[in-house]
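Omission of a single protein chain aside, the complex is shown with its protein chains in their original locations.
Going by the order they are written in, the chains are A and B; count residues from 1 in each one.
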Amino acid sequence: MAVQRKGVKKLNWIGFIIFLLIVLILPWLGLNSFLMTQATFAGIYAIIAVGLGMLMGYAGQISLGQAAFYGVGAYTTAVVSKTFGLSPWIGLIFAILLPALVAFIVGHTMARLSGYYLAMATLAFGIIVSVLIVEWRSVTSGASGFYGIPTIQLFGTMIKQGLPYYYFVWFFTVITVLISLNIVHSRIGRALRSIHDSEIAANSMGVNTGKYKMQIFIFSAMLAGLAGWLFAHMSYSISPGSFGLDASILFLTMVVLGGATSVWGALIGTILITAINIFVHFLGNNVSFITSDFEHVMNGLILVLVIMFMPKGLFPSLVNVFRKKTPHLVKESTT
Amino acid sequence: MGDLIQFIMTGLTIGSIYEIVALGFVTIYSVTKIINLAQGEFVMLGGMLMITFVGMGIPFVIAFILTLIMVTIIGWVLEFAVFRRVKDADPISLIILTIGIAILIRGLASIGWGKGSFRLESFTAHAPLKIFNATINIQSIWVMCIMLAVVIFLYIMMEKTILGKAFRGTSDNPVAARLMGISSVKMATLAFMLSGGLGALAGVAIAPIMFPSYDLGIMLGIKGFSAAIFGGLGSAPGAVIGGLVIGLVESLGGGYISSGLKDAITFSFVLLLLLIRPSGILGEKSVGKGGL
Partner (left out) sequence: MLRVENVTQSFGGIVANKDISFQIVENSIVGLIGPNGAGKSTLFNVISAIYKPTKGKIMFNGKRIDGLPPYRIATLGISRTFQNLQVFRNMSVIENVMVGYHTNSKTGMIQSALRLPRVLKEEEDVYTKCLQFVKFVGLENDIEILAGNLPLGKLRLLELARALAVKPKLLLLDEIAAGLNHNETKKMSGLIKSIKDKGITVLVVEHDMDLVMGICDSIIVLNQGEKIAEGTPYEIQQDEAVIKAYLGEEVKESVAN
């Protein structure tokens, strides 16, 4: 909403503060190193999910190849910081710009597609990039993985894995959420939503749908690139397996579960999926037949069940329930 | 010359499989306007079940029939339990749904069969043929014959039988068909079962050549989908041509340029196609939820 009802605006701020508090306090609730890593990953994935959510929920597009930008970001900074020996912060600039450039080139071609054709195009794109990552061995070291990625330094101290990196990642995540919320509650957000609801009417009202679809596509690519940067410098090494179709589908699941039409939805979806995966992991430790493949089964099941019973996702559905129970915050029509 | 023939034969073989998968896509799409991205999983199941049954000592022909029946039933279950309830969803939700089903099936397969790949004996034990310096695996001939048989079978069914006409009627004009008493639900069920059967057939046929494993389905599904798009969604002849073309592109690209890059080459080709003619070479037959 561009201008929110007073009550809802206050809620949004409260929600944001609560979110911030949870992020700050979480590590002190006794997380072991596995959980800390998972929580850090959640932050990284959330950045991608928010971008993908904007693309899907607002511009009404779909991307089954988002992991490609994630991969480009990660490998770009790996090459810049290890192969060329430059500072990871320079790597950040390239990790964000290169996916943006790729999105710009690819986006032009995809601008005319929609529905199944767009899905296919993004799928094709994602696969092409994964193949290139594996085959371009001189640059990426191929399937065996790229080793020796330096740690990030901030004012002379290294940001190591664990608690410091957790806060480092979530700093970026919070900024991402803020920026995205700003865009959503703005003229641009309205334009995007109008494209989603009726592209023909949006066009007739002067909304340059092609331009906005492109802009949001580039934005989502930049976010994925940022996430790639964060991932690369967290791990000492990266390998192509993290950036393929499975990853793209994971991000899709997070967005679908939480609800594409809402920034909070994407965030919640990410946290939920991470929690579910943690749960499965623990089950796996105790019950023999549950392996990591079970994650795939869970993902698939979630996608199927959500589309069947809650197609708009968790967050919008919860908001609807909330709307019905708090009429004093909402003015309903008495037609 | 020998190389070229080799690549062409490989291309036609793999293209035949893509084409059968593409036909599966087209079958379901033409009646329900749904793109079933889990189509590839039918193929995987076909291959894996066949291998399992044969491994249990069941005679070849019976195992084959059992496999076909099981996968056809799975197709029926999908239509009944899932797709019937989401008929009016928007295309993007449907795409996501079928992706979910594909992952689910793949995940269950990885739990059930593990991650290894398996072998099935060729249908007939025969030394490979030698044509113009190219070595042709006898199973490839089988695959191409099966493809031909499928095409002929579908043609006869669609053009000459009442059931086929009812099917085509529902796909061309669902409202009119319903007014004529043709149940669109029954047609949808038929479409899914047919697709299941076709997929299983392809899976069994390709098993001796491709060493099936739990993740065989994804790439096949995606490439089969590309083939269906190539020919124009909803067009069966298009699916046939599309499948063979994609197979040839992959084989020739992989052979002459680089085998590691073959998927990238194939999908670049598909992307190019989508740019130039998003509605496929033969054009999309019905303006359904797909392209709009």
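Convention: a contact is a pair of C-beta atoms (placed from the backbone, for glycine too) under 8 Å apart; a residue touches a chain by one contact, two chains touch by 3 or more.
Predicted model only: the values in this text are computed from it and were never measured.
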Interface partners of the hidden chain - shown chains only, full complex considered: A
Residue of A:Ser138, A:Ser204 or A:Asn286 in touch with the missing chain, whole complex considered: A:Ser204
Contact with the hidden chain (one of A:Ser33, A:Ser144, A:Thr157 or A:Asn182): A:Asn182
Listed residues A:Lys82, A:Arg193 or A:His296, member touching the removed chain: A:Arg193
Touch residues of chain A, complete complex, unshown partner: 1-3, 5, 179, 182-183, 186-191, 193-194, 196-198, 200-210, 215, 219, 261, 330-333, 335
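Following the convention adopted for this analysis, only the chains that are shown with their structure count from here on.
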Chain A and chain B, separation of their C-alpha mean positions in angstrom: 32
For the chain B and chain A complex, residues of the former touching the latter: 35, 82, 85-86, 89, 91-97, 99-108, 110-111, 115, 218, 222, 225-226, 229, 233, 258, 260-261, 263-264, 267-268, 270-271, 274-275, 278, 289-292
Touching residues (chain side chain A, partner chain B) in the complex: 56, 60, 62, 64, 109, 112-117, 119-121, 123-125, 127-128, 131-132, 134-135, 245, 249, 252-253, 256, 289, 291, 293-304, 307-308, 311
